[in-house]
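All protein chains but one are shown in place.
When the chains are written out, they are named A and B in that same order, and each has its own residue count from 1.
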Amino acid sequence: MSKVDPVVEQAVDTLGLNKVTRRRLLGGVGLTSASLAASALLAACTNNDDKKSTAAAAGAGDFPSTPKWKFVFVCHVTTNSFFTPTQYGAQDACSLLNCEFQFTGSKDSIVAEMVNATNTAISAKADGIALAVVDKDAFRAPVDKALDAGIPVVSYNADGARDDKGTNRLAYIGQGLYESGFALGQRAIEAGLDSGEVVGFIATPGALNIQPRIDGASDAIKQSGKSLKFTPVGTNADVPKGLSIIDAYAQGHSNLAGMLAVDAGSTSSVGQVVQKYKMRDKGLKVAGGFDLVPETLNAINGGSLDFTIDQQPYLQGFLPVLYLYLYKLSGGLIFPSETNTGLLFVTKDNVKPYLETKTRFEGSSTEQQVVPRSGAIAHA
Amino acid sequence: MSDTIEATERVEPAPAGRPSRSILRRVGEEFLRRREASVLVVAVGLGVYFASAHPAFLTEPNLVNISQATAPAAIIAAGMVLVLVSGEIDLSVGVVAALAPFNMHYLIDYYSVPAIPAILLVLLISAAIGFINGAVTVFLKVPSFVTTLGTLYLITGVVLTTSHAYPVPIPPETEGTIRTWLGAAPWSTLIWCLLIVGFFHVLLTRTPWGLHTIAVGGNLLGATEAGIRAGRIKIGNFMMVSTLGGFAGILEAFRINTIDPNIGGGTQIMFIAVSAAVIGGTALAGGSGTVLGAFLGALVLAELQNGMNLIGISANPYFLILGIAILVSMIANVYLSRLRRAGRV
Partner (left out) sequence: MAADGSGEALRVEHVAKRFGGVTALADVNLHLAKGEVLGLIGDNGAGKSTLIKILCGFHQPDAGKLSVAGEEVVLRSVDHARSLGIDTVYQDLALVNELTVYHNMFLNRELVRWPLLHNRRMRRLAREHLDDMGVNIPSVDVEVAKLSGGQRQAIAVARSVYTEAKILLLDEPLAAMGAKEGALILDLVRELKAKGDVSVIIIAHNYGQILEVCDRINLLQHGSITFDKPTSETSVQELTDLVVAEYRAARTQKLRPDPSTDARPAPGR
């Protein structure tokens, strides 16, 4: 008799046959035995699945059981609504993989607080750290300390300066900052900017997660060769204050050709101000910015803004958890990889689905849902 | 006579066999009599709670974390107590802290001033800002809240425009010993903090300056009638707190290895320093205060921040819980103070 798969043996045992029938079945003789075998195997497969899952009940999916690893996200503007979908993404990944995460850092971009939070995570022996590297000097030592202690570290949303990553993190998950700013500038030119004054609003000038964007936009405009004057203006990390600043600027400069913004708050405020003063009727050719705050989407739909750029903050929460989990699971064999979470332009043409659905992915709803989509996928 | 001798013998004090208990009680009473006792109890209580909630709380690296969070606020609070006791307040000290490392950077990198003189010059500039705060308050009779609000915005503007709000790396001339001694070494900020707290505690409680500060805050008219130069006291205290702010800013910059325009968070660290002073037992209205209490208050706030981070509380619920924790700590503090006062003679 050829060797019988122990699975098959187990399946047969479930039938409760007497010894003789059992031997005959296993011997594989006759139709009866075949059909018995078939049904037994079918039953066994179901049983086996149960048996398998009861054996690895703690593990996620097909993974073996792992301790409830804890990952710490250190953020620079913890209460900013931009990061709400990021937290949902991290949450969903954690439920999937049986981990947990903590979202901490600083509310007001205070680097010292972020450094403190990182150090605390190291003391607490976190299983992984995801860090928004908004300063190219301050985080080098803490990240080294974490890596020395065996804690994997990735960066998300911000990764030091263009020429200096600032840390020895394992990978960056986020948008290419300079590149996205450059694309913003290019798109603005394509949309019809050829001469005049262009203003670029930036919430926290100098902050390493958005300053490169405005540098990119400025460079794109400069390199276009058109006679455009680009002025960067700082607004405020606090969105209502930023709105007043943008409002005042618009009042003081009535013949702007272009209004750009490089962060979520400033973008939505630009939309509001353009609508309030009906600037599209007054010679404003182009207005655009970043991120998908509801006011921004409405402004695009209404025509005040031409486009915005989706950074996919959901992925900036989801993917770091995934990478850190796989790193720990595989003992470092699976290494986190550099991931560009996307540079998608949202315009009037494709804004509808964003407007009509409230989803966790955009941060506008906590509900878990399948978002239906049909028809062709837009492409160039 | 024999009767009287007998009588005296019988009247001997009872607890002859238990001297240790009465000494213990006396030490306990002496301790509770101090106004800092209540905030110390709160600080220890929080420590015990967090230590039981997370094993890493009392590990050395974490104690370093707590000390690094306590130090800058406590340093500023030490000076702030004197300002508060004299009846004033300084809202601008946080941005003076932010400006100081930038000044150091300009002096060293643009004007080629050697490192140590540059740092001393920066402290001098901070003192000058304090002088302006004091002079406007005393001579122009502008309420200090308004004066320092003005300098707060003024200096914020100076920081942002001169730095273009870019963070700046630490000047290389300060790498090495200077950096290590002034914040980079794990316990260095705490050592500076303890030295400063000790100095200012003695200043407030055991020198004529401290006495006059209390007099000016407690009874300005009376103090002036007694011949105390109230203006000089106030201006002096403003200068001291601004200098401490500059020093704290430099320590923090060296600790995190970058010069961050946000280092004061605008008002964050000033607010923490004032809160630490008040939690520690200094009256906002003036006339009474304690520097040791302010240090313990800063410790309480640092424990809360660190402990909650360790436990794993995320940002949004963090503020909710921080608010509750501060209220509970303060209520405990006030309640213990009341007990203490009731138990007093």
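Quick note on the criterion: a contact is a pair of C-beta atoms (placed from the backbone, for glycine too) under 8 Å apart; a residue touches a chain by one contact, two chains touch by 3 or more.
Being a predicted model, the structure only gives us computed values, none of them experimental.
Enquirer: Kindly name the visible chains that come into contact with the excluded chain.
Expert: B
Enquirer: Specify the residue from the set B:28, B:222 or B:317 that touches the hidden chain.
Expert: For the chain that is not drawn, the touching residue is B:222.
Enquirer: Of the residues in chain B, which ones touch the absent chain?
Expert: 202, 206-208, 211-212, 214-215, 218-219, 221-223, 225-228, 287-288
FYI, only the chains that are shown with their structure count from here on.
Enquirer: Express in whole angstrom the distance between the two chain centres, defined as the mean CA positions of chain A and chain B.
Expert: Roughly 41 Å, centre to centre.
Enquirer: Quick check: in the complex, which residue numbers of chain A touch chain B?
Expert: Per the stated touch rule, the residues are 70, 75, 78-79, 87, 100-105, 107-113, 115-117, 119-125, 135-138, 140-141, 204-208, 211, 234.
Enquirer: Which of the residues in chain B come into contact with chain A in the complex?
Expert: That would be residues 54, 56, 59, 61-62, 64-65, 68-69, 72, 160, 163-167, 169-170, 252, 255-258, 260-263, 265-266, 268, 305-306, 309-310, 312-316, 318-319 of chain B.
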